[in-house]
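Below, a portion of the complex is reproduced, with chain positions unchanged.
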Amino acid sequence: MTVFVRSGDRAADQLRLVRITRGFTIHAEGSVLIEFGQTRVLCTASVEEKVPPHKRGSGEGWVTAEYGMLPRATHTRSDREAARGKQSGRTQEIQRLIGRSMRAVFDLAALGERTIHLDCDVLQADGGTRTAAITGAFVAAQDAVDQLLAAGTLAASPIRGHVAAVSVGIVQGTPLLDLEYIEDSACDTDMNVVMTGAGHFVEVQGTAEGAAFSREEMNALLLLAEKGIAELTALQAQALAG
Amino acid sequence: MTVFVRSGDRAADQLRLVRITRGFTIHAEGSVLIEFGQTRVLCTASVEEKVPPHKRGSGEGWVTAEYGMLPRATHTRSDREAARGKQSGRTQEIQRLIGRSMRAVFDLAALGERTIHLDCDVLQADGGTRTAAITGAFVAAQDAVDQLLAAGTLAASPIRGHVAAVSVGIVQGTPLLDLEYIEDSACDTDMNVVMTGAGHFVEVQGTAEGAAFSREEMNALLLLAEKGIAELTALQAQALAG
């Protein structure tokens, strides 16, 4: 069996070059530009001293996310969602996923009655925008929390550990880590995996684009994801230490 | 470790009573009421002799789904989406999932330039509405296709095999098959699994509601799902033979 050859001679189990730039913009409490190869997502964390209705009076905070894509982040221009007057199903699905992933590592009681809004806006897309968004949003959230700690607003961190995400998939029979756009378009099976720094699963979303996949294929993909996320977690730590 | 006790002494790896009633309404080409215990979903299949713009002139057909919940299908009344003027992110996520699941077993070229619309409306909810919807929609789609075959509109079936879905989850440490509402509310990990009759995966969507889950827990859940789906596939076949 021939193996799929990746651009730039990337190995099947190799991440693209990941870069995490903190303080990318000046106003937000956390502002991170994350790059997975050519994919670039700006993740900002904004702290608001109030909570949505379902949390009012609960003593707990809330962490939520919104996702957007600039119209020409992609190969061909797509419509601006603000102009069309509604967010697509895909956008809503992604921002719900980011929000759940962030909340998985937050102790909402320790956050107190405030909200952290994570805005993930794709400046340039080349596959894996949602996993880059989750990985970058964590760093932005950490920066915002550190600022609350530094200001004495919070006495202890409500963050219980890292969270990061990566895509895996099977292209022409080969399981690959961190798909770029051209691979994503060609893949039979596509899986987004969100894990904690401790190596546990937060979300697993696998979809057979072409033929359904076997249990063995799934096992191979999960192994790749575990490897990738361990590396991403280390990169997050390194960026936060920088 | 104590094991979670299910209502009606149901075993951890046991489905609820599943009933599939074909011909529940008279106008649709396929009309199935599917019940997973107290969860009741009406699935209709409607054939339309045209396709959406992205398929026009392709020679291929399309299979798509919409999902809705009657306002008082649930314990407390929820707003009517038509009155609010938009479908929630949850609704859109579910109907996209149903559509992808159905297309996984359809040969769109063999369907020809026509659309099958699957409408899944929840009359009564008690957990697992999306998995019941997928399982029932398959039967409705089969009925619609059989009608096209009987009429000579299609010479051969575009359906390549069964598709069914079930939820699994971990409640108080116990992996359970086919969660009802009370279990779903209490669970730490919730996974929806869609599989073909041949035992391959179409979709896997696992979410840690509380603590993240380990690889071993995931394996236990996938085993349960495989068992449940084999049974659901048999029930579909039995209903279609009836």
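Letters A and B name the chains as they come in the text, with residue numbers starting at 1 for each one.
The rule we apply is simple: contacts are C-beta pairs under 8 Å (C-beta built on N, C-alpha and C of every residue); 3 or more make two chains touch, one makes a residue touch a chain.
None of these values were measured; they are calculated from a predicted model.
Chemist: For validation: placed chains = 2, all identical. Expected total copies in the complex?
Modeler: Spelled out: 2 chains shown, and the full complex contains 6 copies.
The rule is simple: only the chains that are shown with their structure count from here on.
Chemist: For the identical-sequence pair chain A and chain B, what's the CA-based rotation angle in degrees, nearest 5?
Modeler: In degrees, rounded to 5: 180.
Chemist: Measuring from the mean C-alpha position of chain A to the mean C-alpha position of chain B, what distance in angstrom results?
Modeler: The mean C-alpha positions of chain A and chain B differ by 28 Å.
Chemist: Which stretch or stretches of chain A touch chain B in the complex?
Modeler: 86, 89-90, 92-93, 95-96, 100, 104, 191, 195-196, 198, 200-208, 211-215, 218, 222, 226
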